[in-house]
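With one protein chain held back, the other chains of the complex are shown just where they sit.
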Amino acid sequence: MTKDEIFAEATSVYDNYVEALATGTFEALQSYSRNLSERIIPRGVETHEVVGIVLLLRDVLARSLFAKYQGDFTKLNRILDAYEPAANRIANTVAVGFVQERERVIRQQQEAIRELSTPVLQVRERLLILPIIGVIDPQRARQLTEQLLRGIRTNRAKVVVIDITGVAAMDATVANHLVQTVEASRLLGATVIVTGLSPEIAQTIVNIGVDLGKMNTVGDLQGGIEQAERLLGYKVVPAGEAAAAA
Amino acid sequence: MPDDIRVLIRSNLDIVKARQEGRALAARTGFSATDVTLIATAISELARNIVSYARQGEIVLGVVESANAKGVTIISRDSGPGIRSIDDAMRDGYSTSGGLGLGLPGVRRLVDEFIIESVLGRGTVVRVTKWLR
Partner (left out) sequence: MEVPILKQGRYLIATIQAALSDEDLLQFRRALLDRVIQFRSRGVVVDVTALDVMDSFATRTLRDITYMIRLRGADTVIVGIQPEVAFAMVQLGLTLEGVATALDLEEGLAHLEQRARSSS
């Protein structure tokens, strides 16, 4: 932050502070702290910095009250009785506002990452590819299934290739999800081909009692796409050969 | 809870009614289309168990709220014959009415929390909850 910015922020924090103290209402302060958080979170401002500023302001104000009323101890006491709970509540409001905003941003980012990490790609008419990369937890597995099922319907897909080459490990719960995804796709009328099944994951699937013979598996993604094309009635030949045959 | 929705289950016609009520409640509570369907399906299975095993009973639907979560809870209550072995009933493939025998373990997979109590000759209560996330 530049000096001017800090001054501007400090002034509005102060104004809001005084308003909250004077009126006893916190709505304006709440919306200000939300607004402030929205502006400073993308710049990487940390929780301790925000809390630090609010606490500093609280102490500075308290000192000025001391300075002003030090001659009248009874009055100072009464003022502090009113000031302290209000000041603490102000600090609390701003800090909570900041943390909530940050959590919201984190949730949003998680959501975005999850969407990015499960792309349903249409490579040909009626053929979808779902490359799965990374760690799958039950929540992601479920989201993946829902996305695929919707994708099958909107793209009128007949064949789906799920490539799990990029999945290092899979526990029984997630393996179960994979099997359910295959079954649910079939209920919509689409055939699923699973490619890139590592021996370890194959073992997990067998261990949960699934007959691998009932699952359509092909060694690698390329082989999977070739089989999908055959199922769809495509015949892929090099352009030269096609011309020679014609 | 005052806002609970109570559906008497006396015949298979009431199964449709119970799941329609549940669907509407789940949608009002803010569940996604998929979760609404899961909830409606769970209600259908629970209500069906009442009709098949106890002839009559009730389904009570309500919204639950804790400190940081909100959800829908479904209570299925009957005064039928009760379940002799809950362990057996919770195992996939077990059935005493010639059905597919997937009822209760299947319902448990559809929801987040599943509690069952049964007394022989007195009846069965199943309480399930699905949380909004």
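Going in written order, the chains are labelled A and B, and every chain counts its residues from 1.
One rule holds for everything that comes next: contacts are C-beta pairs under 8 Å (C-beta built on N, C-alpha and C of every residue); 3 or more make two chains touch, one makes a residue touch a chain.
Fair warning: this is a prediction, and the values are worked out from it, not measured in the lab.
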Contact residue for the chain not shown (choose from A:45, A:61, A:184 or A:212): A:184
Absent-chain contact - pick from B:28, B:84, B:109 or B:133: B:109
Listed residues B:33, B:69 or B:119, member touching the removed chain: B:33
Touch list for subunit B against the chain that is not drawn: 12-13, 15-16, 19-20, 23, 33-34, 36-38, 40-41, 44-45, 48, 92, 99-100, 102-103, 105-107, 109-110
For subunit A, the residues touching the chain missing from this view: 145-146, 149-150, 152-153, 156, 158, 180, 183-190
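Methods note: only the chains that are shown with their structure count from here on.
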Centroid spacing, where centroids are CA-atom means, of subunit A and subunit B in whole angstrom: 32
